[in-house]
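Everything below concerns the one structure shown next.
Only one protein chain is missing from this complex, and each of the others stays in its spot.
Labels run A and B following the written order; every chain starts at residue 1.
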Amino acid sequence: MKRRLVLKQLTAASLLAMSGWMPQLMAAEDTIKVGILHSLSGTMAISETSLKDVALMTIDEINANGGVMGKKLEAVIVDPASNWPLFAEKARQLIAQDKVSVVFGCWTSVSRKSVLPVFKELNSLLFYPVQYEGEELEKNVFYTGAAPNQQAIPAVEYLMSEDGGGAKRFVLLGTDYVYPRTTNKILRAFLHSKGVKDSDIDEVYTPFGHADYQTIVANIKRFSTGGRTAVISTINGDSNVPFYKELGNAGLKATDVPVVAFSVGEEELRGVDTKPLVGHLAAWNYFQSINNPVNTAFIEKWKAYAKAKNLPNANTVVTNDPMEATYVGMHMWKQAVEKAKSTDVDKVIAAMGGQTFAAPDGFTIEMDKTNHHLHKPVFIGEINANGQFDVVWKSKGPIRAQPWSPYIAGNEGKQGL
Amino acid sequence: MNQAATLAAPPSLHPALMTRRSLFSPQAWLGLLVAVAFLAVLPMANLVFAPDHPLHISSYAVALLGKFMCYALAALALDLVWGYAGILSLGHGLFFALGGYAHGMYLMRSIGRDGVYQSDLPDFMVFLNWKTYPWYWWGTEHFAYAWFLVLFVPGLLAFLFGYFAFRSRIKGVYFSIITQALTYAAMLLFFRNDTGFGGNNGFTDFKRILGFDITAASTRAGLYWITLAVLFGALILARVITQSKLGRVLTAVRDSESRLRFIGYDPLGFKLFVWTLSAVLCGIAGALYVPQVGIINPGEMSTENSIEMVIWVATGGRGTLIGPIIGAGAVNGLKTWFTSVLPEYWLYCLGLIFVLVTLFLPQGIVGLVRRIMRHREERRV
Partner (left out) sequence: MHSAITRVWYRWLAIGLLAVFAHTAGAAAPGGVDAAMLAPLAASDTDAKLVAIAALGQLPDPAAARVLEALNTGALFATPAGRVLIGPGSAGGAARDPIDGSTLAMPADASAITINNRLRRAIAGALAASRLFADDVQVRLQAAQRLQSGSDVALLPTLDAAREKEQHPAVREALDIARANLALQSDDPARRRSAAELLGNTESAAFRPVLAALATPRADGSFAETDASVREAAVNALKQIDRHQALIEWTGNLFYGISLGSVLLLAAIGLAITFGLIGVINMAHGELLMIGAYTTYMTQTFFRQWLPAWIDWYVIAALPLAFAITALVGMALERTVIRWLYGRPLETLLATWGISLILMQAVRTLFGAQNVEVSNPSWMSGGVTVLGGLVLTYNRIAIIVFAALVVFLVWLLLNHTRLGLFVRAITQNRRMADCVGVPTGRIDMLAFGLGSGIAGLAGVALSQLSNVGPDLGRGYIVDSFMVVVLGGVGQLAGTVIAAMGLGTVNKFLEPYAGAVLAKIIILVLIVLIVQKRPQGLFAPRGRSVE
């Protein structure tokens, strides 16, 4: 009888081990596998689920146009559940187990930093579509989101200009993690270079998921009595909703103290009543309200896709900057693969530099030849009562990224890989 | 004389009470050794065979199993306090994470100047504009000291907290909620970048451990074997404790603490001992977890993680020592498989596991197996 127990244990253990072999035993079709590494549950699901859907839509579009080098693309979706260690594990699974040729994924800088060692070790490719703090340049990553000089710095320049309100005092309000910390470090140095003193800068951090902004809004009011004030908000994700609600209710209007946010887009505004927020700002490289044929087609495609696939709330889906970046990144990767005539990572990396694409933001943007970042135009938009943004300023053309910010000491020598 | 001869022999005691009980029955020893041998062979398959060989095991699988074994160790530690002493801790993730952070400090130091900023300080201190290490990082460049912290910090915290809590006789649900509060507060503290532990980024991007390249397959295999050895050792240690007189007192605490007190024992010392030991074991588990997973972040201290640990123990079978190990493997294996295949339904599955195990499988998998076997035995008789 005990022997049977031992036999049972052995069987169970070997079954467990075999589960690791199973995927390899399954017949492989002639497709190119594309990994999608976005959180579908947890705190980041709010922002990342739509990126997964846009990626799938783009794959369908590419397949409908003949695929890549004649082969169809096949999506491999995993859910790292907003859990950073799980991101690393899922990345390893996608590359080592599922043998994907490229991964589109990540949102928070933490998730990107935790998967980076995996991509370096296994020499695979990651396309990262979200605005971030810079201070990074990896051979295995292509950054299709904005670096600080493509988002944060132009936004502060606008705030200091007459059109933006001529702000003299600044409240740097952010969630406590690497992106706001680094961005604020860069902005502080930038403000110093423009003659703003430390006594006119107030830096405040709140944890993820913080919901009670009463004290902070009262402090902003008090701070603003010292001179024309603007708030630069790097609050992440869903903490923006209680912050804006408190702002609106406390009567702090955009004409008194404008707030520019870097992590608030059309998707985040879906959960807010925007009437009290009219006039507050956001800075991105794309807005849904930009009027041009490519964008109109992009929005139509996305709405049709949402309805066809019965996504939740399909009637009110919106497009935003990271979605556009995913779309552009995927097309550029396809172009690079076709140019390199192979999905081999090193060849594709070499072929990516210089790729161009007519993007929904209205410009033909280019992947820089050396620094793995896109040249992106900058738009500053004001929130309107419909949850969309009215563009109030835009750069003349795409701006080249500076991943190593010149405002941080020690970056002078670094520009390329 | 005849009377002496006809006197019946003195009644013999049950053999189990007469002989000194060995740790495991011979069959159990056999099963254990077979399992250990099997697990030990797996990394060999990764190292020896080439990647396209049918018997090759991917580095992903090796890392995964190593992680599962760390979880199993943590579950074992939790079983000691819950299964045997009846103390339900909803905050054991805290000790796990503290051990992980202590080891992580050493690993961060070993990065040296190979980080993104090429500075002596870790990257997160550079973007915080710190110029030197804070005082609590002193000495962590030494492996031995870091490991001393791995044992000492969770142990000390557990000792202090346990002393005050058990002395005030906080019990049952109140105690569990307080442990939850403790881990939640610690999580908030560690999420602050100003606390000096990397905030939300945590520790990541490790390069080497004791001079070995941390991403090399051989290092990974080495860590795997060490984890396996530690797990086995902990199982033996736990078995020794629970089979001893101390173990009996602990089960008495679990079953009826008031009665134990009335008999004259002071449960404080016993509870404190097993509580601190459990915390230290959990800390070791966390420390072994970090180099294999490559990152530690305050999310490990979240209340959800700690509660999940409890369900590993419950699923496997609390109070059986081998049960939690099986439970940890089973639940995590299921999770890994589910989140790849049906990610939208994983949480339903996990929730159902919680509900069904507590309703229908109070003794867990091991209990189920025992029941089936007893059933068979009875039918045979």
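Definition applied: a contact is a pair of C-beta atoms (placed from the backbone, for glycine too) under 8 Å apart; a residue touches a chain by one contact, two chains touch by 3 or more.
Bear in mind that the values here come from a model prediction, so they are computed numbers and not experimental data.
A.B. asks: In the whole complex, not just what's shown, which of A:139, A:228, A:347 or A:400 touches the removed chain?
C.D. replies: Only one listed residue reaches the unshown chain, and that is A:228.
A.B. asks: Out of A:40, A:54, A:171 or A:323, which residue would touch the omitted chain in the full complex?
C.D. replies: Going through A:40, A:54, A:171 or A:323 one by one, A:40 is the residue touching the chain not shown.
A.B. asks: Based on the whole complex, identify which of B:29, B:49, B:136 or B:348 touches the chain you can't see.
C.D. replies: B:348
A.B. asks: Over the whole complex, note the residues of subunit A touching the chain we left out.
C.D. replies: 40-41, 43, 45-46, 49-50, 162-166, 168, 176, 205-207, 209-212, 214-216, 218-219, 221-222, 225-228, 238, 241-242, 245-246, 248-251, 254-255, 258, 267, 270-273, 276, 278-279, 311-313, 382, 384-385, 390, 392
A.B. asks: Would you write out the residues of subunit B that touch the absent chain, in ascending order?
C.D. replies: Its contact residues with the unshown chain are 88, 90, 161, 164-165, 167-174, 176-178, 180-182, 184-185, 188-189, 191-192, 258, 303, 307, 310-311, 314, 344-345, 347-348, 350-355, 357-359, 362.
Note that only the chains that are shown with their structure count from here on.
A.B. asks: With touch defined as at the start, can you tell me which subunit A residues reach subunit B in the complex?
C.D. replies: Contacts found on subunit A: 1-3, 5-6, 8-10, 13-14, 16-17, 19-21, 40-41, 77-79, 81, 83-86, 88-90, 92-93, 96-97, 108-110, 113-114, 116-118, 121, 133, 135-136, 176-178, 181-182, 185, 205, 207-208, 410.
A.B. asks: Can you list the subunit B residues touching subunit A in their complex?
C.D. replies: 25, 27-28, 30-31, 34-35, 38-39, 42, 54, 57-61, 63-64, 67, 116-117, 119, 124, 127-129, 188, 191-193, 199-202, 204-206, 215, 293-297, 299-300, 329, 333, 336-337, 339-340, 343-344, 346-347, 369, 373, 376-377
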